[in-house]
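Below is one structure, written out as structure tokens; the observations come after it.
All protein chains but one are shown in place.
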């Protein structure tokens, strides 16, 4: 089912990266610049992430002996440094996730770059080095984003959905590793709720969300793909849901043959394979379009 | 999984508060001030709460020997006093839930205070005393709400979502007990329906909603948190759903080690622990923001 | 759990009325007066009701030996007389459901009356007599509707949601029997789909919708209430769903003690009980409000 299968370390059947987007209330502020300051209950729902869930994630990783990746907006590094540090000090990866959870592709090129650089600055100031990995907030990767990422020296991106295995993004010959994920592995569709975040669909029981995550894992295991969660500490870090996460990882470990890794470790592995000519990645040239389709102006 | 575990009375594993928001048609009127008077079917759906469900809740409490908390808007005390009295006369707690189910954080500070005081007045006029507890309608707790609650002498709030155990809210040194809940334990996402209340997602079967509530309870029991339902008489008080509630409470009692209490009793317990230095609560200073983030004006 | 239990014929545990709202494409035209004529696929989805499902409903009723009620807009009587006649000739009840599926409470009093009378005229012209029963399209019962229904000589309404058993609506001493239902027993939340009807939530599997309907039935059976489906031939009349309906009725009949009746027969029974003083109904005075609440103008 996979036309370009990738060899995983030690003959593993598939790769699993438990990754978290620790947005806290950054997005709430970006989406509601005039009113977020008075959405207090919603703020506390989001702050549950850095304050309550993150120590729990550290505990989770230790319990299973795995390292995870925390994607974090620069503003959250500045505002919740204790949360970021707990993960970093535990040996987990901290990658970048914008500055204020801005939607890049709804901004001008200049504004996108402004917030992008501000995110990198916040990361560098805190950690004294540049981030290796990136995930675009709200999956709003723009036609300029790849160029910005390459110029800033990122190793990999994990925002796109074009394949089941890692691939390479190419902008005029410059490249970046892409570690694709998909909406199914995001916990937002199942757990996010609240009129103030524009989500009022039924909340999914943890066992039912698990059913989706596990079905994707079983397929990854059978066919050899990469499985990358896009979970949010304030959602999947809640007590009943972290129990489901525990159950899922137990299931994965019992099944065996799974390489648990951070997204950075996966990117390293992919780069090594390519450098040693052990595997040839699919290459996608981006952007696919630099302007709206000509078909429309042809008609009008 | 809980970093600041709280001792429950008699060594109970967790605390459970069955709490109900008896909105009746207050919110319908607030949300549709010009048209609510002619939404008759929707009104009857809401009035089912005070007229049909409340006697059932009394019966429920007696069956299991537990006391519950009814959060009620002041306008509902005036309009449906019989419903409020049935609970109060049964020894259940009646707490305050705004006046007309107004969304506080969408109002000016002056308007918020106007409706807030009107709610308190309605409560005092009916009961001859002030309410001990508060839940903000629609979870629309504003940056002014804590100050208003403290100044009005409330003992506790149950509108925020920042932890799994009770904590303390602090506004310039003045404090209030917070008894947190979360969206998962609200029945609105599963059961509310109607174009006139802007909910047109599939209605969840009682057994499926129960699955969520029970998963949260099992986690509360395992980890020692507080479990506070946010149910609505007009929704969970329906026949098929009250059967599910009965089944859930039977499950809880069979599991054992559960402290069933009103939110006021939980607040008393927390205050006692603090006073006796038997437990140190987490303290959250509010409001977190007093104005929109400066980041935006820095850019613009 | 029911404070005013009603005796059902022959000691039945509960009453079940299988009722259908045969809207066909009336609502589509009313909601989209300018564009419905060109929504052809959506039209065919709706016309499946009178053309394909209705013969199936007749077959269903014969199979189980039960009579059903078809609520039908006057325009559908004019446009799909064959469908209406099939039910009527089979001995099923045909009740009225507006003229063009207009939302009464979004119209002026004059417009509501215009369409209301046009619906009655269509019914009378076809059947040579007035309808006994009424259900307001879209549950949009207005503050004028009860008066119109009483003046037109209706026997009963089945549009409100204020109780689990029949009750009486009172407008200045004039009364009407109310046979209440609720959103859970409507099939729209589970099965309706299409951007052109503004429904794009996941479609529920028949077995899952059945779970809701059956849970309500089990509660009705246990507590003695009336169970009235609000199904749509174009939705629940689809093959996989009619199989679920068959399964449900088999379940009901196997359980036993169920009085299957049309809503008109239930109204007759209720009127008989009242006339013979064998049961005292709850009476609700309507409208509850004749103008917007004064609370708002008090503040402004």
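Annotations
Each chain gets a letter, A, B and C, in the order it is written, and its residues are counted from 1.
Keep this in mind: contacts are C-beta pairs under 8 Å (C-beta built on N, C-alpha and C of every residue); 3 or more make two chains touch, one makes a residue touch a chain.
These figures come from a predicted structure and were not determined experimentally.
Shown chains touched by the hidden chain across the complete assembly: A, C. For the options C:1, C:100, C:185 or C:219, the residue in contact with the chain missing from this view is C:100.
Even with one chain removed from view, chain A keeps its contact list with that chain: residues 1-3, 105, 136, 138-146, 159-164, 180, 182-184, 189-190, 198-199, 201-202, 204, 208, 211-212, 215-216, 218-220, 222-223, 225, 284, 286-293, 295-296, 299. Interface with the hidden chain, as seen from chain C, comprises residues 25, 29, 33-45, 47-48, 51-52, 55-56, 59, 75, 99-100, 111, 114-115, 193-195, 200-208, 238-240, 242-244.
Note that only the chains that are shown with their structure count from here on.
Judged by shared residue numbers over all numbers used at their interface, chain A and chain B contact each other through mostly different positions, with under half in common.
Fitting chain B to chain C on CA positions gives a rotation angle of 90°, reported to the nearest 5. Chain B has residues 201-202, 204, 208 in contact with two or more other chains.
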